[in-house]
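Step one of this worksheet: look at the structure below.
Heads up, one of the protein chains got dropped from this complex, but the rest are sitting where they should.
Then we have chain A:
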Amino acid sequence: MRIFLGSTVQVMLLCAFSLSMKQLVNVLHLKVPGSILGMFILFILLQTRVIRLEWIELGANWLLAELLLFFIPSAVGIIKYKEMLIDDGIYITVVIILSTAVVMACTGMTAKKIAERKGQRQSS
């Protein structure tokens, strides 16, 4: 029960922080979204120990564990584009699958090659 209450309060704190970051971005006319700016600022506040990890850790873990839930309403939004999906859906799916495979292979192999080279240098 105490953990539940703690998480709820911490999630609310993070929401309030998120709203103030949104305001900040609006006031300063920044091109970066408030959430990305907020993440950097929160990270700096944690590093400089202005904010202690235990003040927000439970809430943050809860938000990250339920991440998929927050994507669901936009996923349901697909039904608004029925016509487009009936006409071009297959082609769009092909683009996404092929391109995602290219991106993943490219990213993963680059990281793997660099790691292998690093490993060789350390062992020789």
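Definition applied: contacts are C-beta pairs under 8 Å (C-beta built on N, C-alpha and C of every residue); 3 or more make two chains touch, one makes a residue touch a chain; residues count from 1.
Here is the rule we go by: contacts and distances are computed from a predicted model.
Q: Can you pick, from "SAM-dependent methyltransferase", "Extracellular solute-binding protein", "Aspartyl/glutamyl-tRNA(Asn/Gln) amidotransferase subunit C" or "CidA-associated membrane protein CidB", the UniProt name of the chain not shown?
A: Matching "SAM-dependent methyltransferase", "Extracellular solute-binding protein", "Aspartyl/glutamyl-tRNA(Asn/Gln) amidotransferase subunit C" or "CidA-associated membrane protein CidB" to the record, the invisible chain is "CidA-associated membrane protein CidB".
Q: Looking at the whole complex, which of A:2, A:29 or A:80 touches the chain that is not displayed?
A: In the full complex, the listed residue that touches the missing chain is A:80.
Q: Write the list of chain A residues that the hidden chain touches.
A: Chain A touches the missing chain through residues 11, 14-15, 17-18, 21-22, 31-36, 38-40, 42-43, 46-47, 53, 56-57, 59-61, 63-64, 66-81, 84, 88, 91-112, 114-115, 118.
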